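Notes for the one structure printed next.
Every protein chain but one is kept in place in this view of the complex.
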Amino acid sequence: MKKNYLEVPYQELPMGILIPEAGSAAEYDTGSWSAFYAKFWPERCIQCFICWIVCPDSAIIVKDGQVVGVDLMHCKGCGICPAECPPKANALTYERKEQSVV
Amino acid sequence: MSQLLALTGNEAVAYAMKQINPDVCAVYPITPQTSMMQKFADFVADGEVDTELVLVESEHSAMSATMSAAAAGARSMTATSACGLALMWEILYIVSAARLPIVMPVVNRALSGPINIQGDHSDTMGARDAGWIHLHSECAQEAYENTLQAIRIAEHPDVLTPVMVCLDGFIISHGVENVNIYEDEDVKKFIREYRPRYSLLDRNHPMTFGPMTFSDSYFEHKISQMQGINASPKVVLEVGKEFKQTFGGNQCYDFFEAYRMEDAEIAVVVLGSTAGATREVVNDLRSEGVAAGFVKLRMFRPFPSEELAKVLLPLKAVAVLDRSIAYGGDGGPVHIEIRSALFGKPNPPEVVSYIYGLGGKPCDNEHVRVAFEDLKQIAATGKAKQRHGYLNLRS
Partner (left out) sequence: MIKLKELAAGGDLMSPGHRLCPGCGVPPVMRLAVNVANHLGYFPVIGIATGCLEVSSTIFPYTAWRCSFIHSAFENAGATVSGVEAAYRSLTRKGKINDKVCFIAVGGDGGTYDIGLQSLSGAMERGHNMVYICYDNEAYQNTGNQRSSSTPMGSNTTTTPVGKVSYGRKGQRKDLTYIMAAHHIPYVAQGSMAKYNDLMKKLETAISTEGPCFLNVLTPCVPGWKYDSAKTIEYNRLALETCFWPHYEVIDGKWVLNYKPKEKLPVEKFLEGQGRFRHLFRPNFRYVIDELQAEVDRRWGELQVRCQ
């Protein structure tokens, strides 16, 4: 987004109760919510796209017509895609992130 | 060629709507607005307008649909009264926050309880903080002209604020008067073509309307909204001036009409149809040698404090007639605003409050006269015996 609307003076807000920048939520990090994530195993993927449709967070990355990975900036570690990935593929597993405790 | 027609106030406003020819009109019937809707529906049925008339199932839906149509880039209108306005109350705030230029005639009727279908100002006064511009009309001609001007005021790029055009229920809405309906082409040219700021329908610029906010931006949004209504007084005057020049009418094109106020010692401030009776009473008093005058307030929101204070300051005593009550407050809403406008000014007049006409209770010449007789007393003694009074109340 061009401006941080939560920091500008009121005179610089968009007029009327609008958000003119479509899809701006993509800039918001929801991946840091969870200690878990879905790990993608590309060599096992059968490109059925079930993960793409069941993901509540649009976090399955599709490029050139292929599922290529998981968007960790947005994966909330819910566990649905590992549960729904066909057992014969098992291309997504539920993993714990490596955390450093400071 | 303008036509002189015998029309009720509602029909006159329906003619205004016909000439405006809005893209969308979502309405729900309620007395005494109904005959306005019915007349407009006749125009729709005869193909004299190409408005999409959406006959919704409640006033809440009427304002919701009107608002969303405006957000989709359509020139949209609706109309209502009393409980209907009350039902759409939450949406009124959203419309003004959205800076959508919706024009809504409101046929002023008493709010329940008890239920009453006749005219008073409790409905629009109850919505005075909703962020809309309020214009009050004394007669059918003024209601017609206010509706046309309201389009230009609302849609002005500095304003972009919705407008309520008020007319007293039954007294104006159902009373027949000679109304000068101006030439269609001239009106069309005056109101201009609508150029919306944006449209939800534009696939090249998808919009999100009505987001969730927290305390980190709500306050800023609400203050930002004020810029529109604060810029409106200048526009109300400009549009009024242009209207008068274009059509040559003789209604009020200012914030208020100051009648025989130049040398007045006592005056009454009143809104709507009662101005007619007041005008006659002032004339009678003048012929009796009393230095009386009155102010007919046309624009209640935004409240023209400075301009009113200037006109009222030289007087000895002022009576403010309110056709609604601010329970627990100081009389009625107009009275409260006027006291506030005069506060801090040098040598202000005595200001007293009268509540009148609730639920359509008649307030004729004899009743307005009572207020003036009291004012004469106050002017003579320099003090008011009591600050709050009622006109034509059985007590």
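In this document, chain identifiers A and B correspond to the written order of the chains, with residue numbering beginning at 1 in each.
Methods note: a contact is a pair of C-beta atoms (placed from the backbone, for glycine too) under 8 Å apart; a residue touches a chain by one contact, two chains touch by 3 or more.
Please read all numbers here as calculations on a predicted model, not as lab measurements.
Participant: Give the residue, chosen from B:I94, B:A292 or B:I325, that touches the chain omitted from the document.
Facilitator: B:I94
Participant: Decide which residue listed in B:L200, B:V236, B:V270 or B:A291 touches the omitted chain of the complex.
Facilitator: B:L200
Participant: Touching the hidden chain in the full complex, which residues of subunit B are there? Just list them.
Facilitator: Against the left-out chain, subunit B lists 23-24, 26, 50-52, 54-58, 60-62, 64-74, 76, 90-91, 94, 199-203, 206-214, 217.
Participant: For subunit A, which positions touch the chain that isn't shown here?
Facilitator: For subunit A, the residues touching the absent chain are 1, 4-6, 19, 21-30, 33-34, 47-50, 52-59, 62, 65, 71, 73-74, 76-80, 82-84, 94.
Keep this in mind: only the chains that are shown with their structure count from here on.
Participant: Which integer distance in Å separates the CA centroid of subunit A from that of subunit B?
Facilitator: Inter-chain centre distance comes to 52 Å.
Participant: Write out the stretch or stretches of subunit B touching subunit A in their complex.
Facilitator: 94, 97-100, 160, 197-198, 205-211, 216-217, 219-221, 223-224, 227
Participant: What residues on subunit A touch subunit B, complex-wise?
Facilitator: That would be residues 5-6, 9-11, 13, 15-20, 22 of subunit A.
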